[in-house]
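A single protein chain has been removed from this complex, and every other one stays in its place.
Chain lettering (A and B) follows the sequence in which the chains are written, and residue indices restart at 1 in each chain.
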Amino acid sequence: MSNTDLKVKVWRGTQEGEFIEYLVPRNPNQTVLDVVTYIQRKLDPTLSYRFACRVGMCGSCAMTVNGVARWTCRTHVSQIVKGDSLEIAPLNNLPVIKDLATDMREFFDKWKGAVGFFKGDKTRHDDFAKVEPESTQRQLANAGIECIGCGVCYSSCEVVQSRPNYLGPAALNRAWTLTNDVRDVQQLDRLRAVAGDEGCHACHTQGSCTERCPKKIEPTASIAGLKKLVARAAVRGSKWGKL
Amino acid sequence: MSSRPTLDLRAKSHLSYFAYVCHRFSGLLLACFIPLHFLMLSQSLRGASDFERYLGLTDFWVFKFGEWALVILLAIHLIGGIRLLIIEFGPWRGLRKAWTQLAILFGIACGLLFLYLAN
Partner (left out) sequence: MSQGVLQAKLWYAQRISAMVLGLCVSIHLLIIFYAIRGGLTAEEILGRTQGNVPFAIFYEIFVLACFVHAPIGLANILEETFSRGFISRLLPWVLAALILVLGSTAVVGVYTGGNV
């Protein structure tokens, strides 16, 4: 275990700014979040960054580390350090508020844009909806519902970068889980929202989202599912109406 | 002062992205080549000996290299395309990385076979 300090370049500024280098003592089992926290507490209190649970459950600490979007609390320095250097930047594809904190409004607005929210038609006076847990649809939905909206997939996607209105992997993944929710009553609106250039058809199966998701969710699969569903609806009509 | 960093090669250095680049690149070059290929073949309308004369125009090494490269690109685009069809229409079993490796191997195999069989 080397005892030289880590040379950590951290983005300071907003859309314009620069990388400032800090020297951080190495420790065993050190995570990138530990490094950022050390810098802010001991070296430069003006550094802005986000974290919450620090145990890999909330997704708040996502940043770009050595060019790759990761959860910093779940990234050991020893895993990704290059010699004794690290580069830490804010998540890509999102506007920078300050330093390592990004504005995630567009990310969540696109969830709404993809109709990535549930709406049913039962009230408290109706019986419970019966959803068979082993059914194909429920299995498909389950594969994608663990998403906590951390933004790693969104910041890894080149299509998001090149197409500002593209809904993105997280929103489309959420939409897919809801198309498989038999209780939801907005399916036609949802299909319309996810079709077209801003929706699933802009995806080129580059797979960065699936590669990087810390929860091993596979938006590529969800988007492929949406493509098939939308194509069938466009050509043959869907069980919810004409697209 | 500079602009904030954007997605660079480090983010895209994984097999599926490489597969995407190969597929797009090979597809684009094939799209440019196909009309020329058809144009050459349509010279067959002039009869065998004139057709032979036009074919002779491609005897320069540049064309021979181009033909060889296009067979490789076709092979890569074919296997990469099958991979995409399986991802989009088949049962989901991940990003099918073995198919990407197969595309590269098949491209190499076709390249070698072409060199061996052509005179």
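Just so it is clear, a contact is a pair of C-beta atoms (placed from the backbone, for glycine too) under 8 Å apart; a residue touches a chain by one contact, two chains touch by 3 or more.
What you see is a predicted model, and the numbers here were worked out from it, not measured in a lab.
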* Asked: Where does chain A touch the missing chain, residue by residue?
  -> 162-163, 192, 195-197, 199, 201, 227, 230-231, 233-235, 243
* If you put the missing chain back, which residues of chain B would it touch? -> 24, 27-28, 30-31, 34-35, 37-39, 41-52, 55, 71, 74-75, 78, 81-82, 84-85, 88-89, 110, 113-114, 117-119
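Keep in mind that, in the parts below, only the chains that are shown with their structure count from here on.
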* chain A-facing residues of chain B, complex -> 1-12, 14, 16-17, 19-20, 24, 84, 87-89, 92, 94-95
* To do: Spell out the part of chain A that touches chain B in their complex, as residue ranges.
  => 11, 13-18, 64, 66-69, 89-90, 92-93, 96, 155-156, 158, 161, 204-208, 210-211, 218, 220-221, 224, 227-228
